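After the structure tokens below, expect a handful of questions from me.
Apart from one protein chain that is not included, each protein chain of the complex appears where it belongs.
Right after this comes chain A.
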Amino acid sequence: MSTKLEDFIRDNKREFDTDRPSAGLWNKIEAELDKKEQLKKKHKRMFNIQLWAGIAASFIVVLAVTFLYVIPAKRGRLSVADVNPVYAQKQVKFVSLIEQKQDSLQAFAKTNPELYRKFKADFEVLNKTYEGLTKEMAGSPNQQMVVKAMVRNLEIQIQLLNQQLFIINEVSQYKKENSI
């Protein structure tokens, strides 16, 4: 139905487009375009600020990582006290004991150079293990255990030195008796 009407409209579509907006409409559109362009420029400048803020932020992150992880890691290697203060006291005591005993042993070095060299080598094996534990401590998930092992190591060092002193004493005693 109404095909005539449909055809008429379809054929004369352009004739229907006779209405025009008021003359000032373009000025309104132009003003809006200007406003948007200015906003865009401002946005661009803002973007630059954001860029610099981003650079600053990443710099801060790098600094933070340095302070939070790298420096404590270095420090952690030095102090047993951070992990366990009781063991730290023991450590100090043992280390001074070991130094004393090493000095005593040193006294026999001249009379028994061969034996002293062998004892020294034995001691170094233990000492190497101790140093390895010191390095391991900072990165270890169970620092308590490492510290425990370190103190145990020092105890063994003392026991070893005690035995060495005993033996070297015996030997020099024997030598002295024989030389008389």
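General observations
Methods note: a residue touches a chain if its C-beta (ideal position, glycine included) is under 8 Å from a C-beta of that chain, and two chains touch if they have at least 3 such contacts; residues count from 1.
The rule is short, and it goes like this: contacts and distances are computed from a predicted model.
Its record in UniProt calls the unshown chain "RNA polymerase sigma-70 factor (ECF subfamily)", which is the match among "Heme exporter protein D", "Arrestin-like N-terminal domain-containing protein", "RNA polymerase sigma-70 factor (ECF subfamily)" or "Sugar ABC transporter permease". Screening A:10, A:44 or A:110 against the full complex identifies A:10 as the residue touching the chain left out. Although one chain is not drawn, its touching partners on chain A can still be listed: residues 1-6, 8-10, 12-13, 15-22, 25-26, 28-30, 32-33, 36-37.
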